[in-house]
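Only a part of the assembly is drawn; its chains keep their places, and the rest are absent.
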């Protein structure tokens, strides 16, 4: 009789075989408004059995062989949730960093499920050590560029600012942002980050270097091919109707299809060296649609990764 | 003093006068994920008093006379909910079949409110007996084409497959589908069903035989005029933000207006000989918007039927 192993659906590879290692970071101590992101990663794992392993959008399957008898999916090992101490961001981030380091040192891609957005810092700082030229692609409703929040620097509201402390100007590409205090926007507009507010439509330009939207507005340089990318998705980039189950929901966001397509653009064209999906607070949305969306986002993410 | 008769709003015709007979099939024993569709039909009836009998979209009213002093609406009799035994799909389907047969034999159109999607089988098999050339128009997020679900063939996940067992290839037209295991999609793509994934935009082509969307993609043959049609709507074809109250909500679905217009296309142009609207699980959505949407869908459906 076997032990009860629980993984995200279709993430059943052995560690040695895995290219991606999934893990949860159930921490939300610094959440300023409505807590519950601590329950996000476990909820995604539990509820993943309500979705299919097959994506009709991509015609790929996490597990089943395709018509040619080959695997579409990438091998994923799910190491479960870390045990993180509420009440100490320092200790929680250290535990995340240690786990991330182990994954990176084994030549695999860490894919962390939050938890609040601060957890990104724990993973990213290990990624940045190994890939000094790494860029961040950041999907979010909030800029997360405060220097501190009521005096606290290790806060979900400051996490991209802390990442900026590490990698400096022009390396953080923010999409979908539609909230922040004035000083955050001023910080971004001063060139410290590359901010694209309100939508994801400039993604193609970042990835391909041309103006694929045809609207003449996206003239920025593309990321050079092969640039290592850390991809952090705060799920509140989605409209609050699509994703109510999050600490600080914001109206005016993107649709699921917009997010799905943008993820595909990035994952299939960039050199992802680390990633996270965060800010699902399943307790806030008793209907469960937020968790279902998050699971579907993760499936599409995994099936989109460039192999 | 009168007995307490409860009907869906505006469905007050006497049985003899009715062209459409509404009834509920409160069964969800085979629901694999989140149950509650058993409460759908009763919730629609109770909450229907929150909507109007008048549709400003169609300028028609279920009850009130129009400016010409005529009735717009079709006469509808609501026979309430069947008493169905949880735990036996066979017995539940038999009860549905008996009720449907009675309605059909009296020359009326059965319009069933689910319950889970499996209930369609109970009604459809009676329709198919009487209309051997019947086609099915199927709106859903899920293909429902599995041969079995964990060994069970009478399952909500298999209902269109069971219908296919009865009427065979090319007679099932599926719209809005965006989930299913790989084998289901392969079954559809092998020509067993006519599948139109992700949206409802090919409806006009099916109904009118031309390419009314103008995108050159919809080249299938139209249904011959007068073809008997069984129309089954799984409300989870709607985006999960619009309709969270259902057992397996799927992001990336259609809007209410898209659904409303597609229903009008079908009901006003096809020879509807039976229909159902299913998979409202009102307990899952405590805000009540799912039930309100379902009621509005039913009102538009009733006012759209070709007379």
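Per-chain residue numbering starts at 1, and chain names A and B are given in the order in which the chains are listed.
The definition used in the following text is that contacts are C-beta pairs under 8 Å (C-beta built on N, C-alpha and C of every residue); 3 or more make two chains touch, one makes a residue touch a chain.
Bear in mind the structure is a predicted one, so any value in this text is a computation, not a measurement.
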{"item": "Complete complex - number of sequence copies, 2 represented", "value": "6"}
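Here, only the chains that are shown with their structure count from here on.
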{"item": "Cα superposition angle of subunit A on its copy subunit B, in degrees to the nearest 5", "value": "120"}
{"item": "Separation of subunit A from subunit B, taking each centre as the mean of its C-alpha atoms, in whole Å", "value": "38"}
{"item": "Subunit A partner contacts - residues on subunit B that touch it in the complex", "value": "33-34, 177-182, 185-186, 197-198, 239-241, 244-245, 248-252, 284-287"}
{"item": "Footprint of subunit B on subunit A - complex, ascending", "value": "49-54, 56-57, 59, 61, 64, 66-67, 239, 241-242, 255-257, 260, 286-289, 292-293, 296"}
